[in-house]
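What you see is the complex with one protein chain gone and the rest in place.
For reference, chains read A and B in written order, and residue numbers begin at 1 within each chain.
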Amino acid sequence: MPSPVVAEVARRLARRARWQPLEYLFWLAALASVFLLRDRHLILTEIAWLGLFALSLDLILGYAGVISLGHAAFFGFGSYAAALLAKYGIVNEPVLALVVSGLAAAVLGFATSFLVLRGSDLTRLMVTLGVALIMREVANQIPDVTGGADGLQGVVIAPVLGLFPFDIFGHVSYVYCLAVLFVLFLLARRIVYSPFGLSLRAVKGNPLRAASVGISVNARLVAVYTLAAFYAGVAGGLLAQTTAFVSLDVLSFERSADLLLVLIIGGTGYLYGGPIGAVVFKLMQDWIANLTPQYWQFWIGLVLVLIVLVGRDRISLITGGLRLVVERIARRWNAGAVPPPYPPPLAGEGREGVRGEGR
Amino acid sequence: MLTILFDGIAYGMLLFVLACGLSVTLGLMNFVNLAHGAFAMAGGYITLVLVNRAGLPFFAGLPVAFVVTALIGALFERTLYVHVYAKSHLDQVLFTIGLVFMSVAAVDYVMGSQQVFIQVPSALQGRFELFGVGIGRYRLLIIVTCGLLTVGLQLILSGTRFGSRLRASVDDARVARGLGINVNGVFALTFAFGSGLAGLGGALGAEILGLDPTFPLKYLVYFLIVVTVGGTSSITGPFLASLLIGIADVAGKYYVPKFGAFVIYTIMIVVLLLRPQGLFARAAGR
Partner (left out) sequence: MPAVLETQDLEKHFGGIAAVNGVSLRLEKGARHALIGPNGAGKTTVINLLTGVLRPSSGRILLEGRDITALEAYQRVRRGLARTFQINQLFLDLTPLETVGLAIAERMGAGGQWWRLVGTNPAVIEEIVEILDRFHLADVMHERTGHLPYGKQRLLEIALAIACRPHVLLLDEPAAGVPDDERHEILATVAALPADVTVLLIEHDMDIVFSFADRISVLVNGALFLDGAPDEVARDPRVKAVYLGESLDA
């Protein structure tokens, strides 16, 4: 029979993982948008898979501290896999094809994970960029398979689960993407609140110390990198399936760079940064594209510059502050004890400073 | 085959002039400047405007490109970059990517998105034969110019007081400050100089590499490869790395056109795996 102290500690730890009111709000809003925002389902579909893509980057950047400039490699690989599976009738049912695409991307992730184990942040940037560029070049060099620069044509996606054919308004697409996002989110949430997830945060914070308490840093990094590749591959598969088209830009540097921006806007290290960032990014993109369709890259660049100058930690303080305000309101509603919100780690700091570099 | 070697050397030396500024910046301030290519692009377009439109002779356009780009570099360094030095590498990456996006879009807006060509004097066009090797006149100019620049750089580094201050600061900035060296000033000057060199490289290279608004992104990888393979603690490292990359790329694309591009990417990854601090760097103290 555990002592009262132990029981209390266990209770407190368990409370951390409990769903917060804001989380319910987020998913209820998402569910509501299925019915209330029917004319926006096309852009909502994009937000959904982009959110999943950003979530996958959060797993390695926000939780394990691995900087990647080439995460699009897994996204694009999953995308092409899903499109090819459909085009050649290898796997017709979309959900199954999605799983296969994700697994294919996971294999690629596993195979390249050893590249990000050693080296500084710059090395990781270079290596991940290199892998993505190689993938893009591969896709470019086998146009018979990938369609090359023109993209893969003639892809026809079967109905989801054999029951729900894709429509031009994006209704089925959105529900499909949202459902996939939700399921994978639940899994990710479970993982980050597990001992494994805690060890990731330790590895990110102080890899030297982590190794010195018996944690196999490399094994953890390989595992989370592979998982993130799976998620990215699924996101890419969703893009291919909902648009029935894939082209080389799914593997481009711009795709990886935009993804960083999405995640940075939303904030790293608390899982919702990806989906929230996707919402803000897409709305911003939509708005700017209406103003200046050709030069929207300029404004994206400006946003990046400003975010860095203002300071990412100041921005996450703002979002954290907003969260605290809403929590306080929610707490006044239920008189019962709601524990203080789990404090998110400051948005993805680099991993230097362990060996006293101090910069 | 020797022609390919010659072309590869020309390409490599051009890469060196373009990338050495980036290498020193990284080695000196541990600062990842992904926007380095934008300065090269600026130099190219400035020369284009001066030579094609204002009628300035080509050989005058080159030094002007250097000076103007150096000034732009100095300006950006003092007003923008200085705020980002202390931030994490991720922040620096995001910041400089933002700058690249802005510069690419801005140039697209001002100059249009098509590829442009600087009017090269006819004396530099075409090739001639020397001992059975085809020597492109323009490429010969590149080799000579870049060679002189490299020698000059090495002389500055090893022969002048500024050079020794720079080397000290690269070696250990904290100790250098403790010795009274104005590391920030050294850096500002070096940054400007490196940007100027990039601008000169962009002007020189427009003929071979092609000049359009996407230049900084297209060639970013090459600069980064030079820096990673060559290391950041010397000039000779990036120099040798540039030659290696240049020859490998030209040869790769000639002999194995389908896989030419992979040659350098693979070299980069292999080098990074075996020696994360670069092929030619000393065993890093950092």
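Convention: a contact is a pair of C-beta atoms (placed from the backbone, for glycine too) under 8 Å apart; a residue touches a chain by one contact, two chains touch by 3 or more.
Computed from a predicted model, the values in this text were never measured in an experiment.
Contacts of the undisplayed chain with the visible chains, over the whole complex, involve A. From the options A:45, A:101, A:199 or A:242, the residue with contact to the unseen chain in the full assembly is A:199.
Touching the chain that is not shown, out of A:211, A:244 or A:284: A:211 (per the contact rule at the top).
Shown as candidates are A:16, A:38, A:118 or A:328; the residue that touches the absent chain is A:16. The chain not shown here is touched by just one of A:22, A:42, A:158 or A:191, and that residue is A:191. Of the residues in chain A, those that touch the hidden partner chain are 2-3, 5-6, 9-10, 12-14, 16-17, 190-191, 193-199, 201-202, 205-206, 208-217, 219-220, 223, 343, 345-346, 354, 356.
Simple rule for what comes next: only the chains that are shown with their structure count from here on.
Separation between the centroids of chain A and chain B, computed from CA atoms only, is 34 Å.
Taken in their complex, chain A has these residues touching chain B: 61, 67, 69, 115, 118-123, 125-127, 129-131, 133-134, 137-138, 141, 253-254, 257, 260-261, 264, 294-298, 300-305, 307-309, 312, 348-350, 352, 357, 359.
For chain B in complex with chain A, the residues that touch the partner chain are 26, 30, 32, 80, 83-84, 86-91, 93-95, 97-106, 108-109, 217, 220-221, 224-225, 228, 258-259, 261-262, 265-266, 268-269, 272-273, 276, 286.
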